[in-house]
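Have a look at the structure below before the remarks.
One protein chain is absent from this view; the other protein chains keep their places.
Chain lettering (A, B and C) follows the sequence in which the chains are written, and residue indices restart at 1 in each chain.
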Amino acid sequence: MIETTIIEEKSIKMKNPILIEGLPGIGLVGKIAADHMIAELKAERVAQLISPHFPHQVIMQRNGVMRMIKNRFFYVKGKKNDLLILVGDVQAVTSEAQYEVTGKMLDYCQKKGVKLMITLGGYGTGKVQPKPRIFGIVTNKPMAEDYKKYGVIFGESKGSIIGAAGLLLGLGKIRKMPGVCLMGETHGGFVDPKSAQALLEVLCKVLEIKVDLKKLDERAKESESFAKKMEKEAMAAKGMPMPAGGKHDLSYIR
Amino acid sequence: MIETTIIEEKSIKMKNPILIEGLPGIGLVGKIAADHMIAELKAERVAQLISPHFPHQVIMQRNGVMRMIKNRFFYVKGKKNDLLILVGDVQAVTSEAQYEVTGKMLDYCQKKGVKLMITLGGYGTGKVQPKPRIFGIVTNKPMAEDYKKYGVIFGESKGSIIGAAGLLLGLGKIRKMPGVCLMGETHGGFVDPKSAQALLEVLCKVLEIKVDLKKLDERAKESESFAKKMEKEAMAAKGMPMPAGGKHDLSYIR
Amino acid sequence: MIETTIIEEKSIKMKNPILIEGLPGIGLVGKIAADHMIAELKAERVAQLISPHFPHQVIMQRNGVMRMIKNRFFYVKGKKNDLLILVGDVQAVTSEAQYEVTGKMLDYCQKKGVKLMITLGGYGTGKVQPKPRIFGIVTNKPMAEDYKKYGVIFGESKGSIIGAAGLLLGLGKIRKMPGVCLMGETHGGFVDPKSAQALLEVLCKVLEIKVDLKKLDERAKESESFAKKMEKEAMAAKGMPMPAGGKHDLSYIR
Partner (left out) sequence: MIETTIIEEKSIKMKNPILIEGLPGIGLVGKIAADHMIAELKAERVAQLISPHFPHQVIMQRNGVMRMIKNRFFYVKGKKNDLLILVGDVQAVTSEAQYEVTGKMLDYCQKKGVKLMITLGGYGTGKVQPKPRIFGIVTNKPMAEDYKKYGVIFGESKGSIIGAAGLLLGLGKIRKMPGVCLMGETHGGFVDPKSAQALLEVLCKVLEIKVDLKKLDERAKESESFAKKMEKEAMAAKGMPMPAGGKHDLSYIR
């Protein structure tokens, strides 16, 4: 296998779907938010993405069955818009790999008729905030107004968005697929379920849905140790040096 | 040459063949077991696999003739099932390379009608065991029962299986090729013929064959120094730093 | 996306165009000169180049809109020759990537009928010069005479030209596209608008155009911090170690 491959497991005809992306990134903010949505909304798995750019190993599950390292697409039926939620174990760690993987994701989104992409992430400030703010970046300027209504702050976040959360918007824009990246304010040096909660609260308003937040902390804990292990494997598989200490340092988790 | 290539040297029509994979890995457990089977069962070489992902060098043999670094498929006639045994000098060291090489192996297995894949490896515990146990992982849950009968332990091994032993199962499952990985318990820091012996004993029961184990230690010693050299070359060819000390640290020998 | 892609935004029929290349390089000499030309000549953007070999991230702009990391082609109407000016955020950092990107640039240049390529760069001497000289290298010996008239020095610069400034000439020559590289003498350890100015003065004479140089210093300052950040990202995305200290050390900025 030399190409990233998306295997559609259930072929559902979707109604004006919105993509919600929550792959591992800064503070795992986006991942925690998206994983939690999937669990609470009882989303249905519809496709899996496997890639030669992911670590070359399989995971031993407690039931004695192995599984590949992968990304997954889940489906939630909605009123105006169905949701297609993208989550996963890992992101690719080099530019070439990220571009290839993101391109395949966009192919699938186009095939399913995705009308809007909302990518989730953390925005690292090096500080702990009692009430994390939500920053936004759009592909097309007029879109920002829609999100300002929900308290999303535009024009104050600086630097760059690394990985799928940014590239989906960048490469999507070229394909005329509009998108917004919503980022929860976070320290950046540790996993932050509180920022994920703030992000989810805004996202629920945007999507006009309800998600129970009670079990969020618990789920975040499960995510943490697994994500750290995956990070190490991904770096090792590319011959990249791992930093000392326990910090998340994958290229897309900076 | 830009693609991994399998050159079939003898085109044998096989009867419900089972693939046995024993490439270099943790403690060289799988490699020693498979190399020993080939020698004792007088298996016949039927194909060789060469790859641009293997070190870019040829080996000088004692007879003054060079040979490529490669993987090899051997054939053993069986009663119910023929055996196709996969062994080799080295594994690819990056994810992209492992996926490509494994895909080519699966192509060949499918062409030969392989019904089941048994991949062999070591399971590192950091401890020396007087009586190494055998752990198993399957592609499909019901398969585990077949192996429990022979003392294989399911659900107790944790983490991930790196390299071809894992990926053959992961990518094979997508092609509807079932498989099991059998792992001999081992320290992980050195070559372990004792674990290989325990693994072979179980494997012989599973396959209903007999393999004389007298010369196992001797063969293990030959494997060791060559495998260490190959490991160094593979890392060097990717610009990966080699660890200090004599430990096996190839990405798939962790 | 797996290939570098040039997206033509305005399809203008050009008159005997000359390519002027000023991507980031030693002392940012070429980049400052070309960026300044674009601003002062009110050049029109006609194409953008995006590449999986550039960092896998998007830039958050002050207006709340993201943009890809890219290279850009600008157009200026001329008397005898139109100008096609190539500038950008970053260059690819590996050989394979540079060859691919440069090949795509040449494809576009050929399509637009480019008759001559002038690539701009710095020539690092480790010394600060009160009056930087301009060194030149040509694809075809007789061309040198044209530039000596303007004080360009041939045969005194040694070593090699790294990145697009060199490869455009090397790969262009094979396609029968002649070119010259003009290099402003510079220390090499810091951004040098003074060398860029000396380079622009010669270039204006060569092209028989006028460019106001008043705002050059100001523009150079803007370039500096952004270029340093891009450099870091490009290295990080390839797993390359960053040097200590603030020096520019991208492979094409040596």
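Throughout what follows, contacts are C-beta pairs under 8 Å (C-beta built on N, C-alpha and C of every residue); 3 or more make two chains touch, one makes a residue touch a chain.
It should be emphasised that the depicted structure is a prediction, and the values quoted were computed from it without experimental measurement.
J.: Which displayed chains does the hidden chain touch?
T.: B, C
J.: Which one touches the absent chain: C:47, C:137 or C:227?
T.: C:137
J.: Sort through C:44, C:100, C:201 or C:224 and give me the one touching the missing partner chain.
T.: Of the listed residues, the one touching the omitted chain is C:100.
J.: For subunit C, enumerate the residues touching the unshown chain of the complex.
T.: Looking at subunit C, the ones touching the missing chain are residues 92-100, 102-103, 136-141, 144, 154-155, 157-163, 166-167, 169-171, 173-174, 181, 238-241, 251-252, 254.
J.: Just the residue numbers, please: which parts of subunit B touch the chain that's not shown?
T.: 1-2, 7, 50, 52-60, 62-69, 229, 233, 236-239, 241
Note that in this section only the chains that are shown with their structure count from here on.
J.: If you connect every pair of chains that touch, what shape comes out? Choose line, ring, star, complete or other.
T.: Its topology is that of a line.
J.: Since subunit A and subunit C are copies that touch, just let me know if over half of their interface numbering is common to both, same, or not, different.
T.: Different, since most residue numbers here occur in only one copy.
J.: Round to the nearest whole Å and give the separation of the Cα centres of subunit A and subunit C.
T.: 36
J.: Please list all residues of subunit B that touch 2 or more other chains.
T.: Nothing qualifies.
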